[in-house]
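The complex is shown incomplete by one protein chain, all other protein chains being positioned as in the whole.
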Amino acid sequence: MSDTMAGQSAGQTENLSTKSGANRSLWGDVRYELVRSPVFWISSILVLVILSMAFFPQLWAQTSPNTSGACPLQNARVKPSADHPFGFTNAGCDMWASLVWGTGKSVIVAILVTAGTVILGVTFGTLAGYLGGFADTIISRITDIFFGLPFILGALVFLAIFPERNIWTLTAVLTVFGWTSLTRVMRGSVISTKQKDYVDAARAAGASDLFIIRKHILANSIAPVIVLATIGLGSFIGAEATLTFLGVGYQRPTVSWGLLVSEGQNLALAGFWHLLVFPSAFIVITVLAFILLGDVLRDALDPRTR
Amino acid sequence: MGRYVARRLIQFIPVILGTLFLLHLLSTLTIQVVGDPVRALFGENAPPAAVIDQMRADYNLDDACLEQPGNPCLGLFVDRLGQYAGGDFGINFRGRAVTEMFIERFPVTVRLTIIALVFETVVGILMGVLAGLRKDKFADNFVRFFTVALVAFPTFVFGTLAQLFIGLQLGLELRNSDWAPDWLGQMLNVGYNADYPWLSLVLPGVVLGSFSLASIARLTRTSLIENLRSDYVRTARAKGLRTRRIVGIHTLRNSLIPVVTYIGIDIGLLLGGALVTEGIFNIPGVGQLVWLAIQSNDTPVIIGVVTILTIVFLVANLLVDILYAALDPRIRYE
Amino acid sequence: MRVKTPLRVTAVSAVLALGLAACGGGDGDGENGGDGATTPDAAASPTGQPGGTYSAELTEPSYLAPASNCYESECSAVLKMVNDPLVTTDFESGELIFDGLAESIEPNDDQTVWTVTLKDGRTFHNGEPVNSDAFLRAWNYSANPKNAQATAGFMARIDGAGKGKEMAGLKKVDDTTFEITLSGPFSQFGSMMSYAPAFAPMAQECMDDLKACNEAPIGTGPYMMDGSWEHDKGITVTRWADYQGEQAAQADTIEFKMFTTPTAAFRDYQNGGLDVLSLAPDVYLEAKGQLGDKILEEPTATLTYLGFPTAKKPYDEVKVRQAISLAIDRQLIVDQVLNGLAKPSTDIVTPPIPGSRDDACDYCTHDPEQAKTLLEESGVDAEGMTLEYYFNADAGHDQWVEAAARQVQETLGFDYKLNATEWAQYLELLDAGNFEGPFRLGWSLDYPSPENYLRPIVGTDGDSNYTEYSNPEVDELLTQGDQAGSIEESYDAYHQAGDIALDEMPIIPMWSGVTAIAFSEEVGDVRYDVGDGEIAFGEITVTQ
Amino acid sequence: MSTSVTESALAGGSTDDDVVLEVRDVKKHFPLTQGIVFKRTIGHVKAVDGVSLTLRRGETLGVVGESGCGKSTLGRLLMGLERPTDGSIKVLGQEMAGLDNKGMRKMRRNIQIVLQDPYSSLDPRMTVGDIVGEPYEVHPDVVKPKERRKAVQDLLDVVGLNPDHINRYPHQFSGGQRQRIGIARALALKPKIIVADEPVSALDVSVQAQVVNLFERLQDEFGLSYVFIAHDLSVVRHISDRVMVMYLGKAVETGDEHEIYDGPTHPYTQALLSAVPVPDPRLRGQRDQIVLEGDVPSPANPPSGCRFRTRCWMAQDICATEEPMLVNRDGSAHPSACHFAAERDVVHAVDNPSVIEGTTSDNV
Partner (left out) sequence: MSETLTENRKRQPRSPLSGVKFDDSAPLLEVENLQVEFHTRDGIAKAVQGVSFTLNAGETLGILGESGCGKSVTAQAIMGILDTPPAKVTGGQVRYRGVDLLQMDEKTRRHVRANKIAMIFQDALSSLNPVFTVGWQLGELYRQHAGASRKEARAKAVELLEMVGIPAARDRVNDFPHQFSGGMRQRVMIAMALALQPDIIIADEPTTALDVTVQAQVMALLADLQREMQLGLILITHDMGVVADVTDKICVMYAGHAVEQANVYEIYERPGHPYTKALLESIPRVDQKGEELTAIKGLPPALVNPPPGCSFHPRCAFARDRCKTDEPPLYQLPGNRESACHYWEEVLNS
């Protein structure tokens, strides 16, 4: 066998791990990689903070802006002060409390959509990739059809159906237009996994299709989906803001980052900079945290980048 | 190549029919669930029933199926397809043909999209190459961070800020100054200026393109890094070629293949994004048309324009696929 | 008549009102329109010379021709420049002013047959004479349901309207005289005819090619189209050299420019590309910060109110309705949410309207204590009860409805739920009477009379009575007012009717509008015409 | 053992109790489709086109040929990974074609596979214990769950791996060790037959010998029968009792190891053997060197008659018209599919070496 350069370094790594990291599993390698990455630490701490805000807002701000009396109108647009370092919103609510309590609406949608797209993408992608043939053709064409509707335009038409915009309708629309890319990625990944010899070996041992999908295909195909999903999670948060700006997203009295930003963008220019800066910062930091986390995960999961 | 194109063309037909049907379904459902857009035109005080009926008939909204939620209105769909085939995408509530309105405005959107595409591909590829060649160095981290930050910033916020601080402050300064050339001030305008059909779209184009900049830069970076490790780069080096040539010709051509694929997807994002950008910058393009139609509840326009845009997007994708085949001979001779 | 243009993202522009034409008082001589004395806020607006060109912001109109399809302020703003009215109404006295195309308008004794005599020698821009045929042509077209004209309702009172090509009640006497026979007596028909678009004449050339006419209307007014309508971009009108009428026309050319958003318009203004614009709430604060007092702020005749489904619990209790009204701090909402661009209501009738009062509404003040007391007296327990508020989505109502709902919650303890509904669906719910709680509606005048507010909203058969409120006493008082011999007498009756309605509160008036207009240093004599609900574009002068 | 495989196969059902695998005229044609809307079958890739073989207990049958000759497809057919287009495969006397899923699963206990690539044949996300024990999950009745760990450790021991490494992952092993893991997995169900598809070609020379020796030891220990598929003629000679040479989906020559290597009668076998370099510089220029020109024709459109004729220096008109059967012939005491079969020693040094080139034009 030739030892090309890439082969050479790969060979070394292999030999090394046999020696020095004898008890390190594949995931152990990933862990090893992650633990050493400062980006991983920063982004995952941020993600944890954001998630805790989403699910336990009371930990970060006691009163919800939707509590009776929480938003005296007299305070509308009051700028940051020592007591209220983030100032007050246009509705007179404490900005910090609004951001914290709005995290849920923005982030939970993104999480639900991610979950939905992953479930759909993995299911359809696996079916199309593994079964091939007619099932593949049908699923691929359906994917193309949904893909054919440009996202924002499709969302506009779609959201017009729902008189009420809440977590569920937003989740539905983002999922409907978001599942296609994951399906395509999963399909490609499954096709390449399906051709691996260990799948043949399992079949030779008499394993059923279901067994093979469960044991081999899913575990070995899902890495690119996970990575794409974290990046998607970030962009769905941004999508909520854009849809809200276009008037088809959340509506009051819901508190969400998108609402705060689209409300703040005009007022910021009237001198109330804090109405735009803080919500924007929350969105940017969150999206950044998720995308960077996806980045380090990909680097760690993808042996090619090592 | 011919066969590849033919196959893509044939695959295109069920997809476009399916997409149009999906759109039809959504719009039908909207009318069934939300209510009759004709009635909405007249506000609280309903006009004589005869007037409403006449308008419903004019806009093909008098089909009984539109009052049965869940009914897919297949008959209407077939009618619509027939009209689409004849280039008729309906009329707006003021009797103007959607097709005509679209054609009038489409060139502006095309120009905007081209500027955005050129900006995002040129800058994106440059950034990607820079990051790929300086992997894990400062330049790489900078590019990664910067582009992600752009993604995270909602376009409408970015657009507003660009319009205000670049267009209205820097740009106005330039336009009012004696020394700055005219084109420079126009390039940084607050909105569209028909006298400068390209220049005045530069700032909005950059705003529009900045969202996809990240994806292109990242795609280029990843595939460049991958290709730089490939055997044929080693061969090129063994041939005694200059590094510039190895990166610029041998590697980049291969690295652009995923970028081209992405551009196909991106056209859809741009067409959607043009909605926001044209709204903010008051650009008389197709996006603005949709924006205005949403404001005035002009359902036929929304459906008609989105339908045309969907067709445009699918056709653009088809072209990109063919371009893809031109770039990658392995596909061509499949 | 009124239109609530279903604006979404733009929120409500300040030009909501659609008025029956009522040219500013004493503004009889068009050429002298800019003499400053008629401009209430002249101080803010220097006077310029006739001639010159300026640009103004305009929202895309729906139709320019046939004029009978014009049912909102956008088109009427343009048509007012391009068309002469038939007649106008004095805003203060309610008298007809013949500064338009009509020489005289005379009803018969029982107000069923009206005779219109036209001024001699007036022509359309294309030279066609403005004669009886031009009017019959236009009105018959409008009344024909086949043509689905938006203002067809104005014709409804004419005998034979909506029954075919020609109305039986319309009869040409000679070239300058025609007779209108109504299907029943109606004393206000003369005032009604001052709604110019609905009663405009139409040139034969226009009738022959309505499409072309829509792009470049052939009118009778002081301005004529300069080129054709550039949809969503602009409309330019220039002064008609041969104009013989009396409407104001100062500038030589007016460029109406259209913008996607009010913000975009303001940016263009900042950029020096726009001379006159109405400031939407979106940009008002920013503009106020930059322009300060240079902004012209004028009250409008637009009323915003919350209606109650009076047949449903707990709104069937008058005291609950009163309590809710008292719980709302209108001034605070106006200041903090509407940025001062409104005036808290003291009456159902808006302040610019003759016969309006500034102390009529006892329950329009903010009095939490009394509110609580009234609620207690009503016996309704707010505990665990949720009030559902309704408003049309994306029109900028969400903030104030929420603020009001919060105040009600804080004072009375009702929880709240906000239902933002698409316009089309909102209307369906409205038509079907399916609202379960307070719903937002607006009202703007058709003609300057208290009757025009009271009858539609609180009258039993009111066009806009969606509250199911019915009080024979109110109806009776309104009829009394209608038949009163003088305007003062009629006001007495109307005021009594208003007092009852304000006491029983089927609706709670919130505020009347204030418009804010920004203009560049290059224009002067900017005036808001409350009757038109528009800036008086014809009076604007160019200073440089 | 000089009996013709084909003969016994054609005789229809061997009565020989020792026969563990019997393949008769098996074919695998992959359809070639064309068409944009509806796929039309415009031809077939005849990957395996009528191959028969018999394998006896404890015997090793080597299958050699160049890439594209169909030997791997044959292996997959034997394993039931592909369904044959035609022909019969009997494992321990049981016909494979008629089996339902359950029967097939049962049958698989008797025949197992070892694959070429030691990297892709092991699931990187499973531990060695899981990989080797996977057959027990599929066939839960073979070993009780509690005893599986022990069974797996025994297997690792058998193939020369440290049983303590049961919890390690494949990437922690070298190529040779991984191939041992693959062999352990194949042994788990105690099969009678192992189909080994290029089991050592990915290994370094120094490790290759270890694995070849392991194969031989296991055969002795467990009485296994091997179908040993490889392109390395030296390794095949070393391990095989009998050898089958394949070209374009057909067997062109079969026989005992020494018959094939010392007296090949088919020109293709001769060319193949002569091309194998011998690690002995003294033989340089001393051997018959047959350099074939051109490439293997497409299996979708094989030449008429004898498939080798396009590259054969001995081809005559009859070769284009009449397909030579795989039978014993005048010039060949073992089955050879050549009209002009004649023995020729190409692996040993000869007095008068010559270079005979192919006669065909190059078709690439």
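A few notes on this one:
Every chain is named by a letter (A, B, C and D) in the order it is written, and numbering of its residues begins at 1.
Please note the rule applied: a contact is a pair of C-beta atoms (placed from the backbone, for glycine too) under 8 Å apart; a residue touches a chain by one contact, two chains touch by 3 or more.
Bear in mind the structure is a predicted one, so any value in this text is a computation, not a measurement.
Annotation for subunit D: contacts to the undisplayed chain at residues 66-67, 174, 176-177, 204-210, 212-213, 216, 231, 233-235, 237-238, 257-258, 261, 271-284, 289, 291-293, 295, 347-348, 361-362, 364.
Not every partner is drawn; the one left out touches subunit B at residues 230-232, 234-242, 245, 250, 253-254, 257, 327-330, 333.
Here is the rule we use: only the chains that are shown with their structure count from here on.
Comparing each chain's Cα centroid with the centroid of every protein Cα atom identifies chain B as the most central.
One inter-chain figure worth recording: subunit B and subunit C are separated by 39 Å, centre to centre, where each centre is the mean of the chain's CA atoms.
Centre-to-centre separation between subunit A and subunit D, using Cα means, comes to 49 Å.
Contact of a single residue of subunit D with at least two other chains is seen at no position.
Shared interface positions of subunit A, i.e. residues touching 2 or more other chains, are given as 160, 163, 246-247, 266, 269. Of all residues in subunit A, only 4-6, 141-142, 144-154, 156-158, 160-161, 163, 181, 234-235, 238, 241-242, 245-247, 258, 261-262, 265-266, 269, 276, 280, 283-288, 291-292, 295, 304-305 touch subunit B in the complex they form. Listed in rising order, the residues of subunit B touching subunit A in the complex are 11, 14-16, 18-19, 22-23, 26-27, 29-30, 33-34, 144-145, 148-149, 151-157, 160, 164, 225-226, 229, 231, 234, 265, 268-269, 271-273, 275-276, 290, 294, 302-303, 306, 309-310, 313-314, 317. Within the complex formed with subunit D, the subunit A residues making contact are 1, 14-15, 17-18, 21-26, 196-198, 200-208, 211, 215-216, 219-220.
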